[in-house]
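Beneath this line is the structure, given in structure tokens, with notes to follow.
All protein chains but one are shown at their positions in the complex.
Labels run A and B following the written order; every chain starts at residue 1.
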Amino acid sequence: MKRGIHLWLLAPGLLLLAMLMGGPVALLALESLKPFIPGSMRPGEGWTLAHYRELLQPAYLVYFWETFRIGLIVSTLSLLLGAPLAFAAVRSPRAAVRKGLLALLVGLLVMSLIARLYAIEMAWGSLGPLAPLGALLGFAPRHPRYAEVLVGIGLLHFTLPVVALMLVGTFRALSPRLEEAAASLGATRSDAVVSILLPLAAPGLVSAFLVALAMCISNFVAPLVLGRGVVVFTTSLMYTRFADIGNYPSGAAIGITMLILAFLVVYGLSALARRLVPR
Amino acid sequence: MARIIASPAVNRRALLGGLAGMAGAGPVFAQPRGEQLLVVMWGAQWIEVCRPIGEEWMRATGDRIQWELHAGGAMAVVGRLRPLWPRVPQNLIAAWDPVFAAMMEAGWMEPVSETEMPALREIPDAFFKKDAQGRKMTVPLSTAGAFWGYRTDLVTGPPIESIEQLLEPRFRGKLCVPVPVNLSGLLLVSLAMQRGGNERNIEPGWQFLKQLAERGQIGRVVANNSEMINAMSAGDLSVAFWNTGGWQAVRDRFPCRLLTRLPDNKGFLFNEGFAVMKGENANRVAAAKRFANHFATAPINTRYNMPLGSGPTNINSTPAPAIADIFYKPDELERFAYIPDYAYMSSQVDAWTRRWETEITPLVRRG
Partner (left out) sequence: MKVALDLAARTLARLAVLAAVLFLLVPLLVACLLSFDDRSFLGAFPPQQFSLRWYRAFASNPTYLDGLLISLQLGLVAALIATTLGTLGALALMDPRLAGRDALEAVFLSPKFVPTVVIGFSLLVFTARLGIFDPFTRLVMGHVVITLPFTLRAVLASLIGVKRSQIEAAISLGASEARALWDVAVPAARSGIVAGAAMAFVLSFDEVAVSLFLSDAFTQTLPIALVAEMRANLNLTIAAVSTVFLAATLLLLLLLDRTIGIERLAGDVGARG
């Protein structure tokens, strides 16, 4: 009887995921094993692992590594900036500050990412007024690797509001009395935050980090708009295969590899976090 | 359900189409019902010159023209349409030689004839792509080219007379080049020819390209017209390899020199135009042919090519003054221009792209 209702409640969602994600991804996995015939519109006969083998070349491993490296840096930064931001938005004694910060975060969520990325190109690009600031990160604005800085900035602009809002939820769930209690025991405010609040918020911090990482590695517009053709994410490689040269089997192989890696990293990291920070 | 929900936007467009029809007044008013055509065009100046031509056509005929923009190179449309074929809504696709070859191989294109499209009589036979039975398959609108060139206001020192000079330190980080998908790899062919190769002997091109990338000469890799135009307008890049249309937009703003007469290398010529797509709706295909024919007529052909810096194909059209650069006399044609095997190139783009990803991008990134 009870089992019955659970089944009915879960069935629509699971069915939808099976149909619209499971089915297509399985089809894609099959496609990735087909040979590609250059210049032809049809896949070849038989089966092959060549598209996966190709990805083991050092150059392609570098693309995977670059995607994850930039993703990890940006997720870390968004946690470092997002936590104080969220904390201020929840605990600032001034209502105007709280409201202003929340309005900014919600506002950014509503604003189109494309428009924001374009704004970043104008502000931080090699002609932008902020370019000298960006150059402090080690690459002159005209250097090809400055594109990495640009893509990182774009991704951070994308993840930071999301991370901060998630942490607003986390911090709000924690009672301010905890810090007051710590203070009454003689701890300074920053002490109280570090020793009491942060451990309690750890699961929220971990999940915000993972969401940010997932957002970065599957993002595709930031490298497209800001990458100058030099910063190539695996998503961009995939897109080129699918859309520009019509090599579906190879694009499918990259997609499947990326999917497996993303799951391994995200679930691996969350398992690790669960071990380090017991709930 | 989805259709019902989606309909307001469609109705709005229909309404606009109707209004446009009425604005024309006169006899036009008598035929408000026309075909809806989906035409794929390049962005930048291409779409800017086409939109008013399309609006006039809508007023005159009652047909409705919806423009779709190529995202990146024209080849991308082939990749995007493949899974959908034959259920594709596009009626006309602006494309050029390699893309024509790919679409012809797929059997997507409708043959064109002078009886249906009288303006084709005024276009020399040599410009058409033909199928195995010798039927004309394309509507050639322009003769365009791809060349090296540079902004003379930014390049100091001796002028560029050979692309070997691009290895000099003064061009470090100054080169703007297309990805191999774009222009179907003409950049590589150009570099290969500099070192004694061609499209079928491409290896020397890779070696030259690697040298350029290793020395940090390549500052920017672009994937479409607007990226090239913007990159070359910004002022941090001074040399590029690109098509005449992109160059024309840069030349409108800054002094440029196109290297169309290099003593030790050649420029490339190709045809751009429309492919008429096969379709189930015969009336719509006929309307698409009428619209393409309109572009082939001398006055529209002149107007279309003017801002693109390309040569008109209709013998009665007037070429733009700007194309003097690529207007070769017959004896020059042999010396300075080259028409590679575009069909062969389009079959190599996949392999070239991977090689670019594995060998060139890592070098370019190092700067």
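As a convention for this text, contacts are C-beta pairs under 8 Å (C-beta built on N, C-alpha and C of every residue); 3 or more make two chains touch, one makes a residue touch a chain.
What you see is a predicted model, and the numbers here were worked out from it, not measured in a lab.
K.L.:
Considering the whole complex, which of A:Ala50, A:Ala123 or A:Leu174 touches the chain not shown?
P.N.:
Considering the complete complex, A:Ala123 is the one touching the chain left out.
K.L.:
Tell me which of A:Gly23, A:Pro38 or A:Pro199 is the one touching the absent chain.
P.N.:
Checking each option in A:Gly23, A:Pro38 or A:Pro199, the one touching the absent chain turns out to be A:Gly23.
K.L.:
Consider the whole complex, including the chain that is not shown, and state which of A:Leu33, A:Ile70 or A:Leu167 touches that chain.
P.N.:
A:Leu167
K.L.:
Which residue numbers on chain B touch the omitted chain?
P.N.:
2-3, 5-6, 8-10, 12-13, 16, 38, 40, 42-44, 47, 66-72, 80, 83-84, 87, 89-90, 223-227, 229-230, 233-235, 253
K.L.:
Can you list, in ascending order, the chain A residues touching the missing chain?
P.N.:
Chain A touches the chain not shown through residues 1-2, 5-6, 9-10, 12-14, 16-17, 20-21, 23-25, 27-28, 31, 80-82, 84-89, 98-99, 101-116, 118-125, 127-130, 156-157, 160-161, 164-170, 172, 188-191, 194, 204, 207-208, 211, 214, 217-218, 220-221, 224-225, 234-235, 238-239, 242-243, 248, 251-252, 255-256, 258-259, 262-263, 266-267.
Following the convention adopted for this analysis, only the chains that are shown with their structure count from here on.
K.L.:
How many angstrom between the C-alpha centroids of chain B and chain A?
P.N.:
36
K.L.:
In the complex of these two chains, what residues of chain B are touching chain A?
P.N.:
71-73, 75-76, 78-80, 82, 85, 102, 105-106, 173, 179, 181, 216, 218-223, 234-236, 346-351, 353-354, 357-359, 361-362, 364-367
K.L.:
Where on chain A does chain B make contact in their complex?
P.N.:
Contact set of chain A toward chain B: 36, 38-41, 54, 57, 59-60, 62-63, 126-127, 139, 142-145, 228-232, 237, 240, 242-247.
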